[in-house]
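Structure first, then comments.
Excluded from the complex is one protein chain; the other protein chains are retained at their positions.
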Amino acid sequence: MTQYLTLEFTAMVTGFALMIIGLWGLLTRKNLIKIVIGFAIFDTGLNISIISMSYLKNRTAPIIDKSIDASNTINLFVDPIPQALVLTSIVIGVGVTALMLAYVLRMFREKKSLDINSYTDLKW
Amino acid sequence: MIKNGLIFLVLVGFTVILSGLLINFHGSEQLNPLAGHYVQNGASEVGAANLVTAVVVTYRGFDTLGEVTILFITAAIVGFFLKARKEDENRERSLRKTSEILSTASTLLVPTIFMLGVYIFMNGHLTPGGGFQGGAVIATGMVMIIMSRPEVKFDHGIIAWIESTSGVGYVIIGVLGIFLAAGFLDNHVLPIGKFGTILSAGVIPLIYVLIGLKVGSELTNIIGSLKETQNEL
Partner (left out) sequence: MMNMILALSFELIILVLAIIAIHNKSLKIAIIATGVIGLFASVLYLLLAAPDVAMTEASIGSGLTTIIFFYVLNKIRKTND
């Protein structure tokens, strides 16, 4: 039991649960803005699970300062690469969210409705 | 009914895939070899105290260039979709008066927010922070200006000029790396300098200032286009 009660494992469970909740919202909600909210929650969950992969027990953030022994950094620091990837992924996330909301505004201008069921042009 | 069952099946399948990943996950004790190389030699090769910055700007600099391009494309598409029509531009919009507290506080807070943003991206190679965070802080300051003075017209020309100039500058610095240093976006174009001072780590401070200006102007552009499009209903 105690082997599962670690910082990285619980964070990863949280990230996966957020992804499932976001996918549930994405698939079942009828309101267009709710669908975009589901997408944003999915994004946050994905970022949390990637960061939890980079964490190693009892280590600090990869920044060298006076309190760090500069010759022993390989045993002191967590993995910097997933952090760099998630840093850019968050910024792309806000861009994509803004793009989806612009589409929502444009669709609302056509039909004056936020309900996904009123957009039946491509349905057969 | 069939639709609900299909959605349930998709969610259960996704959960099974994720739990398969979760069972095999056990936190490792050692860094993998690539991360070990970056952590061990990052300070001597790049000269940045913040190793995340070293990875973002130098080791994986090409990824960052592509990422800034994606942000530019999304800002351009948002601006294209929400273009205000001609008759809307000329129509006088009735604006609600902003509250006294917000307009007084913004004169004090906006310069401070801009200064914090500039501090964050100037010190990106020494402390946590960098161009993306500083650019977002500057965009937040611009949001405060928009909210406190809704009658101010945005000059999209100046924002577009800042954005394109910093983008071109980023690429020029990258190309200079081919001729003066080891390769594209290498940071040895300028001397490395003394470790831990603000003018160190080669061109990393310069690149992060350019990224900060670019990200800040792109996010401001997205919010400005959202503000200027006409109201529905």
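Worth pointing out:
Residue numbering begins at 1 within each chain, and the chains themselves are lettered A and B in the order written.
To be clear about the criterion, a contact is a pair of C-beta atoms (placed from the backbone, for glycine too) under 8 Å apart; a residue touches a chain by one contact, two chains touch by 3 or more.
Remember, predicted model here, so these are calculated numbers, not experimental data.
Within the whole complex, the absent chain has one touching residue among A:T10, A:N72 or A:S118, and that is A:T10.
If you put the hidden chain back, the residue from B:I70, B:I145 or B:L226 that touches it is B:L226.
One chain of the complex is left out; on subunit B, the residues touching it are 50, 52-53, 120, 128-130, 132-133, 136-137, 139-140, 143, 219, 222-223, 226-227, 229, 231-233. Although one chain is not shown, part of subunit A still touches it, namely residues 5-8, 10-11, 13-14, 17-18, 21-22, 24-25, 29, 31, 33-34, 36-38, 40-41, 44, 47-48, 51-52, 54-55, 59-61, 63, 78, 83, 86-87, 90-91, 93-94, 97-98, 101, 104-105, 108, 114.
Going forward, only the chains that are shown with their structure count from here on.
Distance between subunit A and subunit B, defined via averaged C-alpha coordinates, is recorded as 16 Å. Against subunit A, the residues of subunit B that register as touching in their complex are 7, 10-11, 14-15, 18-19, 21-22, 25-32, 34-36, 38-40, 42-43, 49-52, 54-56, 60, 63-64, 67, 70-71, 74-75, 77-78, 81-82, 127-128, 130, 132, 136, 196, 215, 218-219, 222, 225-226, 229, 232-233.
For subunit A in complex with subunit B, the residues that touch the partner chain are 3, 6, 8-9, 12-13, 16, 19-20, 23-24, 27-28, 53, 55-57, 61-65, 70, 73-74, 77, 79-81, 83-84, 87-88, 90-92, 94-96, 98-99, 101-103, 105-106, 108-109, 112.
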